[in-house]
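Have a look at the structure below, then the notes.
Only one protein chain is missing; all other protein chains are in place.
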Amino acid sequence: MLIGEFEFMSITDLTSMSKSQIEIRKEINQRLQKLQDEISDYCYQCAKCTSGCEAHKLLELEPHKIVALLKRGLIDEMINSDVIWTCMSCFKCRERCPQKVAPVEILFALKNMAVASGKQIPGNYTAMLQSVLSIGLLQDIKSVTTKNNKTVNRSDLKLPEISKPTDPNKFRMMLSKIAVEKI
Amino acid sequence: MSNKIGVFVCHCGINIASTVDVKQLVEYSKKLDGVVISKDYKYMCSDVGGNIIKESIKKHKLDGVVIACCSPRMHEHTFRGVVEAGGVNAFNLEIANIREQCSWAHDDKNRATEKAKALVRGAVSKAKLLEPLEKSKIQITQKALVIGGGIAGIQAALDLAEEGHKVYLVEKTPSIGGRMAQLDKTFPTLDCSGCILTPKMMEVKNHPNIDLLTYSEIQSVEGSIGNYNIKIKKKAKYVDIDKCTGCGDCVEACRMKGHVTSEFDEGIGKRSAIYIPFPQAIPLKCTIDKESCLMLTRGKCGTRPLCVDACEANAIDFKQKDEIVEIKVGAIVVATGYDVLDPSSLYEYGYQHSKDVITSLQMERLISTSGPTSGEILRPSNGEKPKSITYILCVGSRDENECPWCCRIGCMSALKHVYLLKEKLGDEVEINICYTDIRSFGKGYEEFYRKIRGMNTNFFRGRPSEVRNFGDYMTIDIFDTTTNKLFEINTDLVVLVPALVPRMDADEFARKLRISQSGDGFLLEAHPKLRPMDTFTGGIFIAGCCQAPKDIQDSVAQASGAAARAANILSKKELEAEPLISFVDEDFCSGCSTCISVCAYNAIELVKGEDGKQLAKVNEALCMGCGSCVASCPSGAMQQKGFKDKQLTPMIEETI
Partner (left out) sequence: MGDLKMKKYALYPGCIMPTEQYAYEMSIREIMPLLDIELIELKGFSCCGEPIKSVNQMLTLSLSARNIAIAEKEGQDIFAPCPMCHLALSECKKVLDTDTEMNKRVNNYIAEEGLKYTGTAEIVSILDLLHDKIGIDKIKSKIKNPVKNLKVATHYGCHLIRPSEIGRPDDAENPQKMENILKIIGAKPEYYPEKLDCCGALLNANLPESALTKTGQKLQRVQEQKFDVFIDTCPWCHRQYDSKQTKAGETVATKLEVPVLYLTQIIGISMGIENEKLGLNLNLSPVDKLNIWGK
């Protein structure tokens, strides 16, 4: 509500001077409701997720804080951070949460949003995506070294031909249509 | 059937009169078939209004009354009294609600008046068909049954006994005392639990009005409010209680001594097959547990049963049998208590992995002087004193995967333990409390919490994800939200404070008594705020943790309340039964049981009619006249007195 230069009845995070992104939070909750039948509202910050988070000790990911920031609607802060990419999808947080909140799924949503907003995708993800688009798999057949230092690949080991999309063009068409979709 | 009806129209000040033309209504009513007199007054519910009605009844020899006024919820009871005082049967009264359903709902005076006329017209046509009804009287057995001998059951039994009523107190275990007997001290005053409990237990033992049946279970409950027939199974103790002196020599001598898991010690202590649950047991008599006694399971105990040799009073009787006792009571108080959630379902906390992960109730037993370690705090794995004890609160509580509810006493009992442990082990023992919230809501609780905060206790605000057992010690990683740091706690004794859950046999028990349970499995109160001791079944009341987790003082308060509610019934010689109840027209009943499935008061049962056909029968004492069965009956066999189809149909036709 604007009267002159002032906005009344708003909530501002004084560290970043950002306001709650209510619409985006609603969107994320809708996605969580749809896919996992739960929303983030029920979290009471017991931090059981963070206490057991596989990525926390090494990389300082705090799943309970992610949920808290989501509840507060401070989405941009997370989308622009590197920490959301430290989750290793072990699913322990989703498994053990007493309120059926799934920080891991919230992180997937945030990562998807980061990509969609044009932020640079870290690491190898781009290469993996490109490979899927071109040959349908994350990587092509590799040659591996045995213990006796021999190099072998799939056909050397008499394994049958690998299965790939039969019509790569149709496959690519389908993928590119999906790539612009949101859940 | 009424031929001379009086119609009385109330103005209700301006509530009715400002919208409905009451004078017109009176004139209209006079012209209706069957109406002999019609009057109006400003406040029909007042003394003056009542007198107008009574005088009209006398003068015109009325045999039916219609009052056009406010909702029956307001004054139907009053008006029934007035009508009866005037000489007409209280149930030859019909109320036309021209306030809530007319004057308060509309603005248009003309149309409101027309509607009021329609309502009165319908009421008159029903009044013509109303039949006089008598409130039947039920004789009451002025005795009570209290099920459960914990502190709630003890309190209820004492209150009822003091009022002068005979009370049967039935307890499943060999002694009364319940959970309180397992505790060392109580919060927040740190009273010795046994010291405040045993005087009450003695009172129960000595009270002339209390008949104590221990080691007994309820077999069946039949009947209804005022007249319950109960069958109780008195399980065989295999000890002649008249001869047994409670000396305990047999317990010492028993071949199974130290081999039977003690229930009283919550599984961390052992007892003999013949035992007294705890030193202050009432009755102080021995009981043989037939599941673990060699003589009773195998037919022989070595060369001779050692208990028999040890018993100077010759009280052992292996031939004893279970006994069925039948009693009649007028009211029942249920105080069957709670169980504790088995933390094995939260596998990650290591309860199954390490002997040194115990529940708070097991810790109570370690702290108790009557416990397996005589009150010394020792690690179950190696019998040594722990250097660091870590409490995890809310294990299974506030958990959508286990028990969504709060256990209410977990926080306070953990704080109490801190005090007692520091007292026993010295201040150097490290005590860590991992909490989500500290709920110290009661009188004196916050003060107690403050005291514990001042006692060198490590509070961590967070919940551990798991307990890792490394043999000699355990490691708990916990994220502390107060400092935003992850702490690694190496500890040698872990105490899990588990959720409180309904008794394992709560479902079966509730079915036996025909009382309802709430979604969480605890017994259901009739109204959470205004009727917390009543159930939906007349004559049965609940108290203590069987209704919901609570601490001792709330259990005691609720027990006294339940006793008062029960005494309400028992203080009368007879009860009046509500006459506007349903009844079955046997010609039309097919025994389909639809009515039974919708009855919230368990008032209908299937009986065999004279020709062997299955028929529904309404228990007049239990029926509350809600009408659900009438609405659901597919054949129209179920009817309600005062609201029969043949009374309602003309009313509808006339109104429209």
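As written, the chain order gives the labels A and B, with residue 1 at the start of each chain.
Following the convention adopted for this analysis, contacts are C-beta pairs under 8 Å (C-beta built on N, C-alpha and C of every residue); 3 or more make two chains touch, one makes a residue touch a chain.
Being a predicted model, the structure only gives us computed values, none of them experimental.
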{"item": "Residues belonging to chain B that touch the chain removed from view", "value": "347-348, 352-353, 468-470, 475"}
{"item": "Residues in chain A touching the chain absent from view", "value": "34-35, 54-55, 58-59, 85-86, 88-92, 94-95, 100, 102, 108-109, 111-112, 115-116, 121-125, 128-129, 132, 136-142, 144-148, 152, 154, 157, 159-160, 162-167, 170-171, 173-175, 177-179, 181-183"}
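Rule of thumb we're sticking to: only the chains that are shown with their structure count from here on.
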{"item": "Geometric centre distance via CA averages, chain B-chain A, whole Å", "value": "49"}
{"item": "Chain A-touching residues of chain B, taken from the complex the two chains share", "value": "348, 394, 398-402, 436-437, 461-466, 477-481, 484, 486"}
{"item": "Residue numbers on chain A that touch chain B, as the complex places them", "value": "42, 44-53, 56-57, 62, 64, 92, 96, 98-100"}
